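Pasting a structure here, questions to come.
Only one protein chain is missing from this complex, and each of the others stays in its spot.
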Amino acid sequence: MSSFDTSNIKSPWILHYDTGSCNGCDIEVLACLTPLYDVERFGILNVGNPRHADILVITGAANKRSARVLRNLYEQMPDPKMVVAVGICAVSGGVLHNCYNVLGGVDKVIPVDVYVPGCAARPEAIIDGIVLALQKIPEKRKLLKSREAKTA
Amino acid sequence: MSTRTVIPMGPQHPVFPEPLQLKLSLKDEKIVDVAPALGYVHRGIEKAAEKNDFTQNVFLVERICGICSFIHAVCYCMAIEDIMKIELPPRANYLRVIWGELHRLHSHMLWLGLLADSFGFESLFMKFWEIRERILDILEKTTGARVIISACAIGGVRRDISDEHLQEILTVIDKCEKELNGIIPVVMSDTTVKRRTVGVGVIEKEKAIHLGIVGPVLRASGIAQDARMTGYGAYKYLDFKPVVEESGDCYARAVVRAKETYQSIGLLRKAINQLPSGDILTKYKGNPGKAAAVSRVEQPRGELIYYVEGNGTKNLERVRVRTPTFSNVPALSKMLPGMELADAPVIVLSIDPCISCTER
Partner (left out) sequence: MTQTDTQPQEKQFPVLEGAENITIDNLTARVKKLDEEGYRLLTATCLDRGEKYEIYYHFDKDLTMLHLRLLVNKEEEVPSLSLIYLCAFLIENEMKELFGVKFSGLFVNYGGRLFLGEDSDITPMLKCVDC
């Protein structure tokens, strides 16, 4: 394992994007970073640049305009990128399922690795979801390597 | 020769928790023009509210905004109660005020923290959010959820607050007040805060009405306008006086919100001390008739207006939501020009933008 591989599990950087959420999950994601839950002490940082990020945290159901932005952000992130869908809207559309501008869950737009249900998802649940995503990183890295070998 | 540069700020930007895009036209470092682009959070809740049962809508409108969700539900329920002529038990009115003020308290602390974050004052941001958690703990204790509490129902509220919990609220807000006394002076008088906010993004009193601004932004421009002055719910018994500042800049907006946190604490104490006993929910029968009603309440961000029209069935004919940020966004086109690019995040945050409210 290279030092890059360990550091991206030990200190993952997070990119948060709201695709059409009510704000409830957004503030809970932010609450994870503030003193009571304080995930920063574990080296988990919130960054603004997708090129620095390891984990994409998405809140809210995807709509037509934000789907394009979301796809852009996802493509700009370096591999192995993990996607965590936070809140029931990001999982399946939830209470907004019958709104005309809602496409549904985020998985309609990009592949999702971890689903965190809840309305709004609690900070404990969000942290749990991110830890689960971290556990899945080695598996995903292996998958990517085998895919690379095949194309080579 | 300087030429114009257009910088798109957003939709993904570290300062905004939500996607808002501003196309800023710059001449050197100065902003000359701004065009807001919306639509990244538009869902179509107004239409969905026509498809749903009117009782289900209480839960739908709460999801318009997660920060002031309870107040959205109160406004919707007030409109339905107006159409169906439902009288509320007095205790329910007071409980609505208590939860509403708790929401305002945590929303204002959240905003004061985000403002500090927007000019890079990280420790102040963390401090405000630490105190805010105590309010969320009360919300969780009294209703079972942290942000979207679903405690409001047509005809009253769905849960009662026990005497034990009321006492606890009083002790927690006392504690919050003590802690706020330690950090609110930083917002009010610290040089670093003042350098970034005084004289930035000014809206004069004369222009304020034509720009349609509402809430703390309007009150910071010297106009005493607050929907709580209409005395809806139990506010008529609480002797409410709005907080007004004169200078109309970002600093005044911060001061208005800082003073309003203390005001909310005062209102909470009064409401808890006067809380009458009795029922919390009026039973009703049937569907909203063929009538329309307009209701308005004060959100942390300003005045919230609902237009609800029934048609005799369980579905509603129309639900129109006018949220405070929707009225405050046009003002950005007057606040930003002439300012430095580095001031843009502070100015945009000073209206407390809630994009999920704006676009519904």
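Lettered A and B in written order, each chain numbered from 1.
The working rule: a contact is a pair of C-beta atoms (placed from the backbone, for glycine too) under 8 Å apart; a residue touches a chain by one contact, two chains touch by 3 or more.
What you see is a predicted model; the values in this text were computed from it and never measured.
Although it is not drawn, the missing chain touches A, B when the whole complex is taken into account. For the options B:His42, B:Arg146 or B:Lys270, the residue in contact with the chain missing from this view is B:His42.
Residues 35, 38-39, 42, 44, 46-47, 51, 209-213, 225, 229-230, 290-294, 296, 303, 305, 307, 309-311, 313, 315, 317-318, 320, 322, 326-327, 329-331, 333-334, 359 are the ones on subunit B that touch the missing chain. Residues 63-65, 68, 100-101 of subunit A touch the missing chain (whole complex, contact as defined above).
In this section, only the chains that are shown with their structure count from here on.
Separating the centre of subunit A from that of subunit B, both taken as means of CA atoms, is a distance of 28 Å.
Within the complex formed with subunit B, the subunit A residues making contact are 16-28, 30-31, 34-36, 46-48, 50, 60-61, 63, 65-66, 69, 73, 89, 94-96, 98-102, 119-120, 122. By the touch criterion given at the top, residues 11-14, 17-19, 39-45, 47-48, 51-52, 59-60, 63-67, 69, 110, 113, 125-127, 129-130, 133, 136, 145-148, 354, 356 of subunit B touch subunit A in their complex.
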